[in-house]
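Let me begin by presenting the structure, written as C-alpha cells, before commenting on it.
The complex appears here without one of its protein chains, the remainder shown in place.
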Amino acid sequence: MSGFIRFIIRRTISIVPMVLLIVLINFFIIHLAPGNPAQIISGLEQPSREVIKALEHRYGLDKPLVVQLGIYFKNALKGDLGYSYIYSEPVIDLIKERIGATLLLTLTSAILAFVSGTFLAAWSSRYKKGILDSILSILSYVLYAMPSFWLALILILIFSSNLRWFPTAGMFNVRLSLHGFARFGDILYHLFLPVLTLTLIQIPVYFRVTRSSIFQVSRDEYILTMTAAGLERKKIFNKYVLKNAILPSVTIFGLTLGYAITGAALVEIVFAWPGMGRLMLDAVFKRDYNLLLGIYFVLAVCICIAILLTDIFYAILDPRIRYK
Amino acid sequence: MEVQTEVIVTRRKGKNIIKFWHNYRQSLYGLIGFVILLLFIVVAVFAPIISPYDPHAMKGEVLLSPSISHPMGTDHLGRDVFSRIVYGTRVSLSVGFIAAGLSAIIGIFIGSFSGYYGGIVDEIVDKIVDTFLMIPAFFLILIIVAIFGNSIFYIMLVIGLTTWPQNARLMRAQALSLRERTFIMVARATGESSIRILFTHIIPNGVYPVLANTALQMGGAILTEAALSFLGLGDPNLVSWGKMIYQARPYMTFAWWTVVFPGIFIVLAVVSFSFIGDGLQYAFNPKLSVKQKEVSA
Partner (left out) sequence: MLNMPFMRLKKVDISYKLENASVKAVRSFSCDIEKGDIVGIVGESGSGKSTLALGIMRLLPPNALLSAEIMSFDGKNILNLNQDELRRIRWKEISIVFQKAMNALSPVHKIFTQMYDVITAHSSDIPKGRAYKMLTELFGKINLPSKVLNMYPHELSGGMMQRVMIAMSLIHNPKMIIFDEVTTALDVITQGQLLDEIKRLVKEFGLTAIIITHDIGVVNEVCNKVAVMYAGELLEYGRVKDVIFSPLHPYTKALVKSHPDLRIGNELIKGIPGSLPDLTYPSKGCIFYPRCDVRLDLCKDVKPKISVLGDHIVKCHRIQG
C-alpha cells in the first residue's frame, strides 16, 4: 500500500506546474490587455488615483515584472483573485456562490454519460456490424457534432414548449418555497433537461472509447486463456473483458470533464441555471476581465483536482499503475 | 534490407496518391463526409448565385414559416433564413480550414522539434501540452476574444493558437519513434543536418495522424465559432450559423425554423469533418485494427 500512497503524492505534485502555468497565462493576459492592470484588478471603470495607488502597492504593480508575477502567484494561490467591477465584490466570493450549481450539473451528467456510454458500447459490441451497431455508431457521430446550446434549445422546444413536461429555466421554483424532500424533488425536476443535454453530448466519447477498447481486449492473450480453460463466454465478457475494457474510459473521464464544463457553461445560459455560465456571460458583456480570468482559474483548478481524483480511482482499478 | 524499403516508401509519392484514395474509399463514412464537404464548398463558393435573397435584406415579412418562396422561413427582421444559411457556410468553412490548419502547422513544428531533439525542452513542451489538453481551450478563447476583439480574423487566430497541443502530442510521438528507426539513424550517420532530417524524413513520414486529427479539429473549430457567436462574441459584420441561433432565440417558441435549420447545418458540417477524419485514418493506416492491437500490447 505504500506504493499507492507514493503514487498519490507523486500525482499531486505533478499538477502543481499545471496550476502555475494557468496563473502565468492569466498574468500575461492582464498585462497584454488594453488598459492599466490596476484598473482591471480594481474592477472599476474609472478608479480614483488613491485606489490605483493602493492596488498598485497591494499587488506590487509598481515593482519589476518578475516581482509582480511572484505576488500574483501568491495572491492567486491564496484565493485572492481581485474584484469584479460589475458586482463590486471579490471575484472569489462570486464564484463560491455559484460553483456548486455548476459542479452539480457537470458531475451528474459526466457520471451518467460514463455509465450509459459504457453500457451502450457493451450492448452494441454483441451485435458487431449489425444494424443496432451501425445506428448507435452514426448517432454517436451526430451527437458529438451537436452544439450543446442548440441541443438544449431543441429539447426545450420539444419538452417544455410543446409537451410542457419540464420547466424551461432555473434550478427551483421560486414561487414555491419548498423544503426538505420536496425541494430536492423540485431541483431534480429542474435538473432533468440540462443534465439530459449534457449527458447526450458526452455519451459519444465514452461510447466510442469503450467500444474500440472492448474490441481490442477481446483479442488479448488472456481472453484466449480463459476461453481455452472452458469459461463460459458470458462470464469472460462480463468479468474479464469489461473490467479491462473500461480502463481507457476511466482515464478519459478527467479529460472529458473539461469538455463537459464547457458544455455546462453554455447549457446553463440556455436554462438560466444559476451557475458560473451565467456569471461568465455577464462578465463577457460588461467586459469584466477580472471576473473572467477568475472563472477560468477556478475551473482549471477544479479540472486538475478532478483529473487527480480519476487518476487515483484508476490506480485502484489497475494495480499495474501503482508500481510504475 | 529495412533501410532500403523505407527509403523507397518515402520517395514513391505519385503512386501514393492512388493508393491513398484506394484505402480512403474503404471507409463508407469517409466517402459520405467527402461528398458532403464538396457540396458545402460549392455552396460557399457560389453563395451569391445559390441564395435567393440578399442575406441582409429586411424586405420580407417577419417570422414567416417555411414556404416555397422562403424554404426555411424568415427571421424576426424578415430576412430569408435559407439565404443566411448559405452565406453562413462561408464563415464556418473558412474558420474550419484556417483555424485547424494553423493549429496543424504549429503542432507539427513544435511536436517534431520537441520529439526529435528531446531533453529539457521536450519535457517543458510536454508539460505545457499536458496542461492545455486538460483545461478546455474554449474558456481561454472566450477570454481572449472578449478582451482583444471579435473579428473573424482574431477568432480564427485564437482557435489556432490554443488548439495545437493535440497535434503536437501526436507529432511528438511520431518523432520519438521515427528517430530510433534505422533510416533516420543512417541519415544522421551520413552527416545530414538535423533540420534537413526533420523536414525531409521525420515530418513527411510522421505527419499522417496529425492530418487525420486536423479533420476532426476543423469540425471542432466550427463548433467553437458557433458557441462564441451564440454568446454574442461572433464577428459583428458577418452572418454565421451560431449568430443566427443567438439572434433567433427569443422568438424560438413561435418560430422554430429560425433555430432548428442553422443548427442542422452546424451538425452536418461537423459530422462531415468527423467522417473525413474516419476515412483518413483508414487511408493512412489500412490495418487499423491490427495496429491498434500492437499499440496496446
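The chains carry the letters A and B, assigned in the order they are written, with residues numbered from 1 in each.
Just so it is clear, a contact is a pair of C-beta atoms (placed from the backbone, for glycine too) under 8 Å apart; a residue touches a chain by one contact, two chains touch by 3 or more.
Model, not experiment: these values are computed from the prediction.
Shown chains touched by the hidden one, complex as a whole: A. Which of A:Leu136, A:Leu200 or A:Met226 touches the hidden chain is settled by the complete complex: it is A:Met226.
Across A:Tyr59, A:Phe114, A:Trp150 or A:Tyr240, the single residue that touches the chain missing here is A:Tyr240.
In the full complex, subunit A touches the omitted chain through residues 220-222, 224-232, 235, 239-240, 243-244, 247, 317-320, 323.
Keep in mind that, in the parts below, only the chains that are shown with their structure count from here on.
Subunit A and subunit B have centres, each the mean of its CA atoms, that are 23 Å apart. By the touch rule above, subunit A contacts subunit B in their complex via residues 17-18, 21-22, 25, 29, 33-34, 141-142, 144-150, 153-154, 156-157, 161, 212, 215-216, 219-220, 254-255, 258-259, 261-262, 265-266, 269, 280-281, 283-285, 287, 289, 292-293, 295-296, 299-300, 303-304, 307.
On subunit B, the positions that touch subunit A within their shared complex are 29, 127-128, 130-131, 133-136, 138-140, 142-144, 146-148, 219, 223, 226-227, 230-233, 242, 245, 249, 252-253, 256, 259-260, 263, 266-271, 274-275, 289, 292-293, 296-297.
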